[in-house]
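For this view, one protein chain was removed and the others were kept in their places.
Moving on, here comes chain A:
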Amino acid sequence: MSTQTEHQKVPRSRQSVDVQDPGLTRFDIVREGARRDDIEIVHYEQQVLPGTKAERRLTRTIASMFLLTGLAATAFLVVYIWWPWEYAPGRGGDKWYTPLLGITLGVALLGIGFGILTWGKKLLPKEVSIQDRHEGAVAADDRIITGQTMLYMADELGVKRRPLLGISLLAGLAPVGAVAAAPLVGGLISDPHKNNQMFTTGFAPAEGGEKVRLVREDGRPVRPADISAGGQITVFPGIDHGVSNRHADSPTLLIHLRDSDAQESRRANERVGHGDYMWGNYAAFSKICTHAGCPASLYEQQTNRLLCPCHQSQFLITDNARPIFGPASRRLPQLPIEVDAEGYFVAKSDYTETVGPDFWERP
C-alpha cells in the first residue's frame, strides 16, 4: 500500500538524548520529550518568519480583534447600565435592550475567539507529529498477572469453600437494597384510584344530590339564550375552583346545534342510549381529547367537526363526537345536561364515560 511506503520514507530517530547537555536547544528537549511519548515530530514549519511584513500584519490583525473585544465588552457594560431596560408597552427603546446586549456580548466573544483562533492557526508553527497508539500493547503477561491476582483474591476470600458466607451476605444485603428503595417508592407512589378520581369530574353532583351548574370562565352561569345557533362556548363546573387546573378534566364544550344537525345528533344519541343527554338543540361534550388530553377546541361550524390542534384528531359532533380522523380512538364523552328552575344549564349527572386520555383499566 502506498501509505506504507510513504511511512517508511520518514526517518525515525530513536536514540535518546541527554537533556542535561547544555548544547541542546529548547526545541531539542521538546523533541526528546515527544520521543519519550513515542511521538515523532516529522514536520515543523514556521508559517510566518519572524520580523517579516506578514508577521507584523498578522500581529496587528489579532491585536485589533482583541481590542474589538474590549470595545464591545465596554459597550455591553454601558448598555447594561444606562440603556432603558424596563418594559414599557409600545415600541420603546427597551425593546432594543436584549438585542443590544446580544450584539455587544456576541461581538466581544467572537472577537476574542477569532483572535485566539488566528493566533493559533496563522502565527504558530504548523506541525505534523506521529504518535504510536500502542493498542493491544498490553503484554499477555500483564493480562495473566491481573487475572490471576483477582482469582487469587477470590480464593483467599474463600467464598467457594465457605458458601454460607456468600449466601448469608447476599441474604443480608438484599433487604438493605430494598431499604434504600423503599422510602423513594413508598413516598412517591400514589393510588390513581383514590376517591375514584380518574372516573369523576367536577360535574359530579354534590353529596345532597344538588346538580352542578355549567358556568363560564368568569363564573357566570349559562342560559340557553346566551349561545346562538351554531355557536359554542367552553363551560366549567360551577363549584369551588371549577374554573382552574384543579379540575383539568372538567372543561366542557357546550354547543348550540342548528335544527337539522340537532335532529341528526339526537338520532345518533338514541343509537347509543344517550337519548336524554341533550337539552333541546344543546349538547355538551368533554373538551379534553381522548387521545392525549389536549383541549379539542377548534370547532368547525360548517361540518360540525371538532379538531384537536395537538395531533389533529377530528370528532364528528353530530355523531356522538365519534373520532373520524387522526390518532384518537374513542368518542369524546357527552355530558347529560338540562336547564334548572332558574333557567340555567346544569349537569344532570357526571360524565357517564371516562374523560381524558385512555389508560389500561379504563373500561
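FYI, contacts are C-beta pairs under 8 Å (C-beta built on N, C-alpha and C of every residue); 3 or more make two chains touch, one makes a residue touch a chain; residues count from 1.
Basically, contacts and distances are computed from a predicted model.
Student: Out of "Glycine betaine carnitine choline abc transporter, permease protein", "Ring-1,2-phenylacetyl-CoA epoxidase subunit PaaC", "Glutaconyl-CoA decarboxylase subunit beta" or "Cytochrome bc1 complex cytochrome b subunit", which one is the UniProt protein name for the chain not included here?
Tutor: The UniProt record for the chain left out of view names it "Cytochrome bc1 complex cytochrome b subunit".
Student: Which listed residue (A:Gly70, A:Gly106, A:Pro175 or A:Gly219) would be found touching the missing chain in the intact complex?
Tutor: Going through A:Gly70, A:Gly106, A:Pro175 or A:Gly219 one by one, A:Gly106 is the residue touching the chain not shown.
Student: Of A:Ala284, A:Ala328 or A:Val346, which one is in contact with the hidden chain?
Tutor: Checking each option in A:Ala284, A:Ala328 or A:Val346, the one touching the absent chain turns out to be A:Ala328.
Student: Would you mind spotting which of A:Leu24, A:Ile239, A:Cys294 or A:Val339 touches the chain that isn't drawn?
Tutor: A:Cys294
Student: Using the document's contact rule, name the residues of chain A that touch the chain not shown here.
Tutor: Touching the chain left out of view, chain A contributes residues 1-4, 6-7, 9-10, 33-34, 36-37, 39, 41-43, 48-49, 52-54, 57, 80, 85-87, 89, 97-103, 105-121, 124-133, 135-136, 188-194, 197-198, 234, 236, 244-245, 247-249, 251, 287-288, 291-295, 297-298, 309-313, 323, 325-330, 356-363.
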